[in-house]
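I have a structure I would like to understand better, so I am pasting it below and will then ask my questions one at a time.
Every protein chain but one is kept in place in this view of the complex.
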Amino acid sequence: MSPLQRRVALGLLAMLLVALPPAMQALGAGYYVSTAGRIVVFAIAATSLNLVLGYGGMVSFGHAAFFGLGAYATGVLVSEGVLNAGAHLLATMALTALAALVIGAISLRTRGVYFIMITLAFGQMLFYLANSIKGYGGDEGLNIRARSLLGFGLDLKDAPTFYYVALVALAVTLLGLNAFVRSRFGRTIVAIRDDDLRAEALGFATYRMRLAVFVAAGAIAGIAGALSVNQQGYVSPNLLHWTQSGTLMVMVILGGVASLWGGVLGAALLVVLQEVLSAYTTHWEFWTGWVLLAVVLFARHGLAGWLADLSARKR
Amino acid sequence: MPSRLCRSTLASAFVAFGLAIGVLPAHAADKVKVGFVSTLSGPSAALGVDIRDAFLLAVKLNGGKLGGLPAEVIVSDDQFKPDVAKGLFEKNIKRDKVDFMTGVVFSNIMLAALPEALDAKTFYLSPNAAPSSMAGKDCNPDFFAVAWPNDAYHEAAGQFATQRGMKSVYLIAPNYQAGKDSLSGFKRTFKGQVVGENYTKLGQLDYAAELAEVRAAKPQVLYVFLPGGMGINFIKQFVGAGLGKDITLLLPGFSADQDVIGPVGGAMSGLFNTAHWSPDFSNAANQKFVAEFRKEYNRTPTLYASQGYDTARLIDAAVRDVKGKLEDHEAVRKALKAAKFESVRGPFRFNTNQYPIQNYYVRTVGSDGKGGLINKSFSEPILKDHGDAYVQACAMK
Partner (left out) sequence: MSVLALEQALNGLQFGLMLFLLAAGLTLVFGVMDMINLAHGSLYMVGAFIGAWIVGLTGSFLLGIVGAVLGTAAFGMALESSLLRSLYARDHLSQVLATFALILILNDGTRMLFGNDLPLSAPAALDGPVELLPGLSYPAYRLVIIGAGLVLALSLYLLVVKTRMGALVRAGASNREMATAMGVDIKRLFTVVFGIGAGLCAVAGVLMGPLLAVQVGMGENILILAFVVIVIGGIGSIRGALVGALLVGVVDTFGRTVMQALFREFLPPQMASAAGPALASVAIYVFMAAVLAIRPQGLFPARG
């Protein structure tokens, strides 16, 4: 696709996305603007996982923990009366980046299936920690009545407003990811993913570079979490459970590993699939499972073949 | 692999298609729409199922109407998950545009989903959960507790234990708002010594560890608040651990109701419990309710069912009193607060915080004369005309 065609396509897409809320409301389906908002939040989280899993080659099974941690960071601040969005942003990024630094520093010393298991362990640890803090809800979850104050009279309780704010965050994430992929750092990371022994032999600081990517992905997931608690007005330890990490992985695989739009497509596909199926049957999980199975078993082109190569080298 | 443009368009089309599916007609002013969200699956499903069945029975006995208008009740299952309940509330309110929300059994689930209703100024009538926070500082004009304040059964039990001269008690409840409320309620009226207070995980079904601790603490009375499947398992395991010999088990009404008596069986005989309602109440409304429920569903109603039934009849009375003009929010609220209906529990009225003021009774499990077990109430209430301890903190007057 030529650069001009690409620009036109992006322009069309942008217009479609911006026109969504008024269009939905005109159709009398205003309820679905909040569904769109949910998709955007998941898209950010899934894109961050794609960064670490797709481009970084690190199969992290505890990624939802960063999402949940970000949600709790903002949620706790709101429940304590701190409403400034800037404070929320700073606190969320600091906390999730720190957690990712600690977890990544330890986990990245392992590889292959052990890396998967250890990231899972850390994810579950954070899950149980969230369960233990009864002061902030514990397993009952935390309800917040207020929202982050962005200023300019923006009220995040209003579904279209939230949708646009989240869309901006997603755009920034995607622009950042795009710049990263094209940069020298990005290309090095992909090289490390494909053959880390060779990269190390060539003198690259593979451990530190991977850690940097892991931390960045964690922080972005945290921002998605902060947005999530603003939309739902509620955060519970379930956001950190390993099944949530699994769901994020599903989104990345469905959408396309190591592709810029992979997280977005995967999130949209999964949420829409769920909404459409549940309108017809209560057994939407069943059919979603089959779709997923089919993708894993038969969608070998490019993505699965690449994954197989990646794993073969790790053994 | 499809090109990026292709994929983007596909995704947009997908999203649009998906959203278009859900376009529903706008709210019609000539009927009453009720959103009913409850726990209809899992070990504690019996509770939500009973509330639902009784609610629908009330509507059916009314000719499918509430307050003279045809009624549409949209029933969904919260699967015992707060986030699912939240999503269902949002759907009922924003997409289906209901006039009333109701149904939730558990306080934690209700508290998570309630903001959806209150923010949208949709009435929520709680057929069960009535946490202390909503009675006091968080009270809200759109929230009505139709059953009993969370603390009440337990205050009644504490009073009964004191009356009987019990000296020491060990307390167990699940670790959530209603659990905390229950044990505070008991401690408020019990004058003896608390030798242990243990909060279990909500939904926990294996109580080996807790029972070992009870055995070591040697209390005179064991007071346990464990609704639904939790209670059934606990009582069975309590008996299995041989603790019934030295320790008296005292329960709040729902841990000794029909849904527990069935699975546990004979071990329940003679157990004391406290409640605001019993199937043997002699008032006309109750006699009709119990008879019709038995006829329709072939089982004896639990107190959850009585609450579901009363909630439907409250809506019926309110809609009738405003002559179907549901758009007048304030008028509907006044009508709800007036509560001009015959409750199956006998005398009923709302306090200023829209929580009930009523009597509480002691019941005991005995033979129903047909080989089964049923609750029988003592005629003199243990707590009379009883409100709640939090009404002063509520701003509504």
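We just call them A and B in the order they show up, numbering each chain from 1.
To be clear about the criterion, a contact is a pair of C-beta atoms (placed from the backbone, for glycine too) under 8 Å apart; a residue touches a chain by one contact, two chains touch by 3 or more.
Note that this is a predicted model, so its numbers are computed, not measured.
J.: Touch as defined at the start, partner being the missing chain; which of A:21, A:37 or A:138 qualifies?
T.: With A:21, A:37 or A:138 as choices, the missing chain is touched by A:138.
J.: Of A:5, A:110 or A:183, which one is in contact with the hidden chain?
T.: Candidates A:5, A:110 or A:183; residue touching the omitted chain: A:110.
J.: What residue numbers in chain A mark contact with the hidden partner chain?
T.: Contact residues on chain A toward the absent chain are 59, 61, 106, 109-110, 112-114, 116-118, 120-122, 124-125, 128-129, 131-135, 138-139, 242-243, 246, 249-250, 253, 283, 285-286, 288-290, 292-293, 296-297, 304, 307-308, 310-312.
J.: Tell me which stretches of chain B touch the chain missing from the display.
T.: 41-43, 45, 175, 179-180, 197-201, 205-206, 208-209, 212-213, 215-216, 229, 233, 236-237, 239-242, 263
Just so we're on the same page, only the chains that are shown with their structure count from here on.
J.: Taking each chain's centre as the mean of its CA atoms, how far is chain A from chain B in angstrom?
T.: Each chain's C-alpha centroid was found; their separation is 37 Å.
J.: State the interface residues of chain B toward chain A in the complex, per the touch definition above.
T.: 1, 3-5, 7-9, 11-12, 14-15, 17-24, 26, 81-83, 86, 90-91, 94-95, 108, 111-112, 115, 119, 175-177, 201-202
J.: So in the complex, the part of chain A that touches chain B is made up of which residues?
T.: 1, 5-6, 9, 13, 16, 24, 27-32, 34-36, 39, 134, 138-141, 143, 145, 157, 232-234, 236, 238, 256, 261, 264-265, 268-269, 272, 275-276, 279, 301-302
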